[in-house]
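This part shows chain A:
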Amino acid sequence: MSDQGTSAKLADAVNVSLTNVTKSFDGMVAVDELNLDINEGEFFSLLGPSGCGKTTTLRMIGGFEEPTSGSIVLGGRDVTYTAPYHRDVNTVFQSYALFPHLDVYENVAFGLRRKKVGKSEVRTKVGNILEIVDLPGYEKRKVNQLSGGQQQRIALARALVNEPALLLLDEPMSALDAKLRHQMQIELKSIQSRVGITFLYVTHDQEEAMTMSDRLVVMRQGRIEGIGSPQDVYDNPSTEFVATFLGASNLLAGKVAGQSAGVTTITLGVGSTLDVPTSRLPTSLSGPDVKVGVRPEKIRIHVYDENLATVGNTLRGRVRVSTFTGVGNQYLVETSSGDDITVYAQNIGEELAPRSGEEVVLSWPVEHTFAVRPAETSISNDELAS
Partner candidate 1 sequence: MEPLDNQQNQPDAIDPALWRGMTQRRFTRRQTLSLSGVGLASLILAACGSPSASKSSAKVVGSSSWWQAQKLNHVVNFANWPYYIDLLSGKHPTLEHFTSTTGIKVNYFEVIQDNASFYQKIRPSLAAGQYTGYDIVVMTNNNPQLGYLIELGWLIPLDQSMMTNYDKYAGPLIKSPTWDPGNKYTMAWQSGWTAVGYNNQQVKDPGTSIEILFDKKYAGKVGMLSDPFELGSIGLLAVGVEPAASTESDWAKAAKKLKQQKSDGIVAAYYDQSYIQHLKNGDITVSMCYSGDIFQADLNNKYKDLTLLLPEEGAMLWTDNMCIPKYSQNPLDAMTLMDYFYDPEVQSVVEYYNDYICPVPAAKQQLLNPTGWNKAALASMNSSVGLPTAVTADSTIVFPSPERIKASKSYYNFKSQAEIDAWNNMFLPIIQGA
Partner candidate 2 sequence: MSSPPRRHGAWRRGLAPYLLSLPAGLWLALLFVVPLLIMLSITLKTCSPASGACVMTWQWGELPHVVNQYRGQFVTSLIFAFVATLLDLVISFPIAYWIAFYGGRRKNFFLIMLLVPFFVSFIIRTLVWEFILSNNGVVLTFLRGNHLVPSGFHVLGTGLAVVAGLAYNYLPFTALPLYVALERIDRRVLNAANDLYATRSVTFVRVILPLAIPGIFAAFLLTFIPAFGDYVNQEILGGTSNTMIGTVIQNLFLIDSDYAGGASLSAVLLVISLLGIWLYARLLGSRTIEDYL
């Protein structure tokens, strides 16, 4: 990639603020009382299962859809009912939506021409941006003669060249194979850090969202389930849905039993207890019922030994399934309370791996334990498949 664009910060980024935005189609609520603040220059992702309202949210910000209620503010300007062509926003569409009747050059130049940018300036800018997306010399090509990845980059160039204050990207990688997708992710991120504009990125690929975002939200059924930096949201999921949607989680039903010194004790079904930092308890518990969670990779697994000394939370169980995955071992452990817990142990050659049927002890530090309110509506497998 060329260095030409590196120094130039293309635009002044803006912040985006959605207040109580609701969108319903024929009475069906697609986006429900959404409140969202995106900082200027941020790489912000919208994450969630299919049909949760990501595209709808994006389309309202882009101006292709009017909210049923609520307001949208871009850089301090209320644009709730402003036409798309009057917003300093550009979109990279899920399907690229390149102009089939125009060549690459005219596709990229389309926005500049509408803004009445001078001819020579258009030529320089288009040339520069094609360098940035690594497609120099493609000016005269027809867009339908380009590969998917190339079309993708043209769509990106076509939006970026206008130096918008905000760039909206709707699942821009969905049609790319894994390798190209990875390459593009890196490229996008480097462009973003170079041009410094606000990116609002829609995806239902959680890994993509976590690797690229400064912050992200997880949406479900038109509502925000969790918001924060990827690590925040991952380590300390705010709801059962976020915990299950983002990465794998072990969630055990329990009841709040008592508190002491910043730690809350939760009893599981058959008398065993787990400790959770009180700060990581959900704020709005409607009763004593909670779900205690721990990520599989945070758990240590030991073959049972009467003399074993453990710190933090401890559970006993029996290995049901043990799978060797090369970089590690994955275990499915049935606890004495009847719950299944997944454990992921890295293959660092330290201990002898427990085998199926062996009695084991699971332990993890208290600070890696979290608790969430049980979901009111059950989480279907469809929602988790991404």
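Candidate entries met the following condition: all candidates are chains of the complex that A comes from, given by their letters.
The criterion applied here is as follows: a contact is a pair of C-beta atoms (placed from the backbone, for glycine too) under 8 Å apart; a residue touches a chain by one contact, two chains touch by 3 or more; residues count from 1.
The model shown is predicted, which means the values in this text are computed figures rather than measured ones.
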Candidate from this complex that touches chain A, chosen among 1 or 2: 2
For the chain A and candidate 2 complex, residues of the former touching the latter: 62-64, 83-85, 89-91, 93, 95, 97-101, 110-111, 114-115, 158-159, 162
